[in-house]
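Here it is, the structure, as structure tokens.
Every protein chain but one is kept in place in this view of the complex.
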Amino acid sequence: MSVLDRGPREQIQVLDEAGELVGDPPSLSDDELVAIYREMKLARHFDARAVSLQRQGRMGTYPPMSGQEAAQVGSAFALDEADWLFPSYREHAATHVHGVPLERTLLYWMGHESGNRMPDEANVFTIAVPIATQIPHATGAAWAATLRGDRHAFLCYFGDGATSEGDFHEGLNFAGVFDTPTVFFCNNNQWAISVPRERQTASETIAQKAEAYGFDGVQVDGMDPLAVYRVTREAVAKARDPDADESRPTLVEAVQYRFGAHTTADDPSVYRSQEEVEEWRGKDPIPRLETYLRETGRLDDERVDAIQASIEEEVSAAVDTAEGERRPHPEEMFSQVFADLPDRLREQLEDLERLRDRYGDERFLKE
Amino acid sequence: MSVLDRGPREQIQVLDEAGELVGDPPSLSDDELVAIYREMKLARHFDARAVSLQRQGRMGTYPPMSGQEAAQVGSAFALDEADWLFPSYREHAATHVHGVPLERTLLYWMGHESGNRMPDEANVFTIAVPIATQIPHATGAAWAATLRGDRHAFLCYFGDGATSEGDFHEGLNFAGVFDTPTVFFCNNNQWAISVPRERQTASETIAQKAEAYGFDGVQVDGMDPLAVYRVTREAVAKARDPDADESRPTLVEAVQYRFGAHTTADDPSVYRSQEEVEEWRGKDPIPRLETYLRETGRLDDERVDAIQASIEEEVSAAVDTAEGERRPHPEEMFSQVFADLPDRLREQLEDLERLRDRYGDERFLKE
Amino acid sequence: MSAQNLTLVQAVRDGLHTEMQNDEDVIVLGEDVGKNGGVFRATEGLYDEFGGDRVVDTPLAEAGIVGTSIGMAAYGLRPVPEIQFMGFIYPAFDQIISHAARLRTRSRGRFTCPMVVRAPYGGGIRAPEHHSESKEAFFVHEPGLKVVIPSTPYDTKGLLISAVRDPDPVVFLEPKLIYRAFREEVPDEEYTVPLGEAAVRREGGDVSVFTWGAMTRVTMEAAENLAAEGVDCEVVDLRTLSPLDRDAVVESFRKTGRAAVVHEAPKTGGLAGELTAIVQEEALLYQEAPVERITGFDTPYPLYALEDYYLPSVARIEDGIRNVVEY
Partner (left out) sequence: MSAQNLTLVQAVRDGLHTEMQNDEDVIVLGEDVGKNGGVFRATEGLYDEFGGDRVVDTPLAEAGIVGTSIGMAAYGLRPVPEIQFMGFIYPAFDQIISHAARLRTRSRGRFTCPMVVRAPYGGGIRAPEHHSESKEAFFVHEPGLKVVIPSTPYDTKGLLISAVRDPDPVVFLEPKLIYRAFREEVPDEEYTVPLGEAAVRREGGDVSVFTWGAMTRVTMEAAENLAAEGVDCEVVDLRTLSPLDRDAVVESFRKTGRAAVVHEAPKTGGLAGELTAIVQEEALLYQEAPVERITGFDTPYPLYALEDYYLPSVARIEDGIRNVVEY
């Protein structure tokens, strides 16, 4: 039976909180399992470095993701390279799995235009900060793919808060009507800044909202990377190639927790208790998978240490690269507004250049 | 058992298409039953007159409602006077039941500002043409009432097409979260102009969309005035005074059909078949109730004739009143923009008056 | 070259038809554009010819229509979403302003948005509320969008084809008051009218009158009446509002030294202010009178019993131009 046939109120799990197998494991090779582990560890380490860069004034506001690695990595792993990923602002780990180098993510949060240029070879859409607005984009792109005869799946991420926006509703409704190959993946981390899940909507689960759009909704333990992988993999397969009685789209609700602040500008102690955080820390996806991999002989101290070392190196290199980037030239503000620079923009740029020449760049820069 | 406890896929009926009793009738006095009948007849006659006024160039575009009388009259009858009604542009019968004189409705479609001034004593919100936008208004007003300690129900109408808009989603989600006393009443007349219900959303019913908001959804035969009354009455009672385990809001889907064009500017033969129309005409709510009332001795030829005569008189009088109204003074454009007329508006009005004086009114009027 | 005598709305249809034939990436979508052929018949017959995959009746959701179109465009198609009336474009405002307009910038050119949002705009057809909006200024103020308003059938087809081929998002507003007001020879063949170029509809030496869309005809009528009084108007139809043809505006103004702007939108914050700023930035020394703004009032568009007073009428335009000339 497909896990997608379960009721939207039943939560799918493969590993329990102690890392014991409690459900059918997905078919993944040892290397793949270790790669998932490594990506989660990388994400955790990257996150800590990014937060500290921000604290040191070397980066702007940053949205941390620790606690959410299983949902991000497990789901992005379920994509093939040709599939598409539509991130929100918090999917640093998911985009990395699908081909975005860490330094781009850093540059983005350092305020560089180039940070949002996804590599040509990565099928990852550009991040947009307004909540839920990427959902209709993912539906539309998926729709376009079917019109073109392309058989890709489109994985679209958003938070629990995003489900309240009109764009969520319209995007999912179009997906149902036009049967688009979209997997709507809700990273329900229990909080939308300070608003808890129960105050976001009166529905018992988010997965059940799929009922309104005529397609499957499924709830998964979002801190169990193997369950997330399994559910997403099935949803992706169905999106690409549904059975006659199936519809392509799926709404996945991955139940999880953000351990840290909403962003580095946020103080969560104002609105939630430390006990709550501790309770969820008990579900931490990383030790969970590590235990399982150690117990099944796929990992040992030595490999764990080697992985940790390689991760630290990768993140350091990304930080160096990002920090080595020069302040972008003001021309970048103008160059991508239209395919061709219109006269009025050319003149405005020329004016600015004239002033920088005349008065010196420093008169235009604060700090 | 409350009818609201039924599953959203089960359609509630009291009278079958032949006017036979097939469900529990609501408790309504003979006079009330006849009053419902009369309002439906009035609506049908009003509609025909309005369409013909439009054809004769005596009125602008008009949205007819024939076929939808049971849903409008049955539901509006379920309100007490102190309850509130939030109409869409097609609820001429519902607003009449709740206290809006026919001539206002005519004036509105004749393009007179005064047509949208609801009488002070009628708790009816102003019509706004943009689809679904009244839904958050109804939620907000209902919420305000509970904050004030007022115990009214708020009945909000909209069409099947409206359920696709973000405002539907946001309005219902807020209602669930803040437990507002709102009855969301979907007049599912199978068509949103030329788009059929099945292409509007992939969900099997509209009622089941309530699942997404954590409150009851119920489907009713919208061409059965007694079923509509019963369902709405229960929803209204629950909105005002729910049991401990109940939430106040309800989504009612009244399944019905618009016999005529979307508006007088529309030609439905382009997008739907005559057979379909005929099939639904077989469910016509008026003969259905008439049969029941005749068979139970509440109506006879004589009363039917008397009702018909009084209806014609009432509609004629309304047409006379509306047509007797003079073209509004241009000042009306300016007078209600703000509580106090700002200087720039005063000057603009003075300019216009000066020009009308100088060149004569006719130079400003076409036709 | 063969040609047909077409109305403006037929020219819309013809332009769409031409581009759908030329380029199978062109997709038309919106409320009632398919089987019904659009509430104004602007897409008539396209559904039968190109099928439901390319001429799509959507659910009733403007943000969804534009939002999915953006996704389609990013994937490489050329969607042409229709918003049924400009008064119903606001639910899609965020998608247009925050996404369509910024996709190229945001992605540094990796993703682009070659999309044409079509919407009938403007008043005068005795329609219900919200069917008579003209808020072109909103879109002109947003970087990353182009804004086009044709005033003749010939231009309509040519501008629409340019808009569909344009690599960036275009808001294409159609003057529904004159959808069927007159006919003009429109070539059967494809041709383009370039975006960003104004057209001088009437040459004259006394005063420049800048206008667009449905107001062009009313302005021309006023200009002819004034000619009889000896006032020689130059009427400039801007056609594209963003990017504005500043050269044409300034050139005309340099010649006449006097100007009026005619638009339906409310005066305050309308484009007459922008045009005034342009002429005085570029040609203050030529200016002999204040630029007269002949516009809608700063009120919501009234129900139709009063709309004739709201819209700039021939009499009001004449009076305004006289003010400029007699200053």
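Letters A, B and C mark the chains as written, and numbering starts fresh at 1 in each.
Here is the rule we use: a contact is a pair of C-beta atoms (placed from the backbone, for glycine too) under 8 Å apart; a residue touches a chain by one contact, two chains touch by 3 or more.
Owing to the predicted nature of the structure, the values given are computational and were not obtained by experimental measurement.
Among the displayed chains, contact with the absent chain in the complete complex occurs for A, B, C. One of A:Ser2, A:Thr146, A:Thr321 or A:Gln348 touches the chain omitted from the figure, and that residue is A:Gln348. When the full complex is taken into account, the listed residue touching the unshown chain is B:Pro136, out of B:Pro136, B:Pro285 or B:Pro330. From the options C:Ala137, C:Val262, C:Ile294 or C:Val325, the residue with contact to the chain not on display is C:Ala137. Mapped onto chain B, the footprint of the missing chain covers residues 113-114, 116-118, 120, 125-128, 130, 133, 135-145, 147-148, 166-167, 170-171, 173-174, 177-178, 336-339, 342-344.
Hidden from this view is one chain, which touches chain A at 60-61, 89, 108-113, 115-116, 128-132, 161-162, 164-167, 192-195, 199-201, 265-266, 270-271, 327-328, 330, 332-334, 337, 344-345, 348-349, 352, 355, 358-359, 363-366.
Listed by residue number, the positions of chain C touching the unshown chain are 63, 87, 90-91, 93-94, 97-98, 101-102, 105-106, 129-130, 135, 137-138, 140-144, 242, 244, 265-266, 268-277, 280-281, 284, 287, 289-291, 293, 297-300.
In the analysis below, only the chains that are shown with their structure count from here on.
With chains reduced to the mean position of their C-alpha atoms, the one farthest from chain C is A.
With centres set at the average Cα position, the gap from chain A to chain C is 40 Å. Separating the CA-averaged centres of chain B and chain C is a span of 35 Å. For chain B, the set of residues touching two or more other chains reads 164-167, 199-201. Residue positions 58-59, 61, 63-64, 91 of chain C each touch two or more of the other chains.
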